[in-house]
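This view holds just a subset of the chains, kept in their places.
Lettered A and B in written order, each chain numbered from 1.
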Amino acid sequence: MATVPPSLLVVSAHAGDFVWRAGGAIASATARGERAVVVCLSYGERGESAKAWREGKGLEEIKALRREEAEHAAAELGAETRFLDAGDYPLIGDREILDQLVRVYREVNPTVVLTHTLADPYNGDHPEAARLALQARVLAQAIGYDAPGDPLGAPPVFFFEPHQPEQCDFKPDVLLDITDVFATKRRAMECLGAQQHMWDYYTDLAVRRGVQLKRNAGPNLGFPTDTKGEAYMRYYPQVTDRLE
Amino acid sequence: MATVPPSLLVVSAHAGDFVWRAGGAIASATARGERAVVVCLSYGERGESAKAWREGKGLEEIKALRREEAEHAAAELGAETRFLDAGDYPLIGDREILDQLVRVYREVNPTVVLTHTLADPYNGDHPEAARLALQARVLAQAIGYDAPGDPLGAPPVFFFEPHQPEQCDFKPDVLLDITDVFATKRRAMECLGAQQHMWDYYTDLAVRRGVQLKRNAGPNLGFPTDTKGEAYMRYYPQVTDRLE
């Protein structure tokens, strides 16, 4: 019955988020030959570029820098990028940015959507991006919404892991095995030169989620010692023909 | 890597619960050639046999009756049965019944476990059964637990749908497509002659969960008009190598 080819849409508040939080899922999809598109609502130019500001760089320079890094990282992961340049700190999801995002949905026709959690006490842009991603997805489903393309189906949405998961009410529903593509994710992380201390931090996290993955896997699964994982929450119920 | 053959263990407080709540999942598994084992902790002789009591039947007679019905229903679904006869209203999960259940786990070595929700304001036996099922699963995993057989792996656990879902804090995580096996589930329901009013009630529920299933399915899935569903909650995170 299935005729829509699988494709992944990632809605990211800032230029770097998709790498740390969903790099494994993106690399997995593209390794299977699927299309992956990353939408960066902003460059994170004000709120996530402290090093560049301390070095005295200017706003446009920083935006260009962040864009370049993000493009390199996306290229490593095999993903396309879209930059909506909506501004950050605060990211404000107005009517226009919402409409642009609906158009991306209509064009990409994703079968899976990834975005931020709906709560994050440390960064208001993250939940704003999640709200935009969810709202645009519903609008894109309506035949009456005035934008090019066909109405969207109902792709599942997964929230990727925030920096301080417990404080964001992040309780993993899904542990994704990213062992085979972790080297790719690591290379993508290394494209983000200004945040070198994060490379090891998120490698450690992948190990930690890998340990949990093994402890939650059924009796049949023989995971290797160096299993790496990423954690996600589902926003809608899973639809399946097999409990497993 | 997988060497353990798939098998399903259903832990049911009373003799009829597994039919209404998980009949579709059981029939699906056996239709795929997998083993399914239903453990009835009690016969529901006191709390779920009102008609028989009103007809003046005695305790042992009622237990035999409920057992026979459950065996017929299980046979329709292609499942084996185990009756632990622990008593109901109240079902009390003491040390001995817990040990018996551990032994069933070790013998069946299930790859999937189904049981009741942990809350049910209308029936204290249901959460007691769930607690037993969960506790026995963890005990069976320990090499130091003194019972025959090898330590269990970590099979996923799903809670099936209670009669009044919202009051039991039941929020579906998984919508299972049971369209292909629904006729089998209906036949199994019809084995429970004393509860004829439930046949249509749970057919209607399957339609309702089918409608929701279609609304939550991704764009690729072409479900038929008469799609039937069953709803489940996961107790542990899903482990997977693909987000979908």
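We adopt the following convention: contacts are C-beta pairs under 8 Å (C-beta built on N, C-alpha and C of every residue); 3 or more make two chains touch, one makes a residue touch a chain.
Everything quoted here is computed from the prediction, not taken from an experiment.
**Q** For this file, with 2 copies placed, note down how many copies the whole complex has.
**A** 6
The rule is simple: only the chains that are shown with their structure count from here on.
**Q** Rounded to the nearest whole Å, what is the centre-to-centre distance of chain A and chain B, using the mean of the C-alpha atoms as each centre?
**A** About 36 Å, centre to centre.
**Q** For the complex, give me every residue of chain A touching chain B.
**A** Interface residues on the chain A side: 1-4, 6, 8, 25, 28-29, 32, 109, 111-112, 114, 152-156, 158, 172-177, 212-213, 215-223, 231-232, 234, 236-244.
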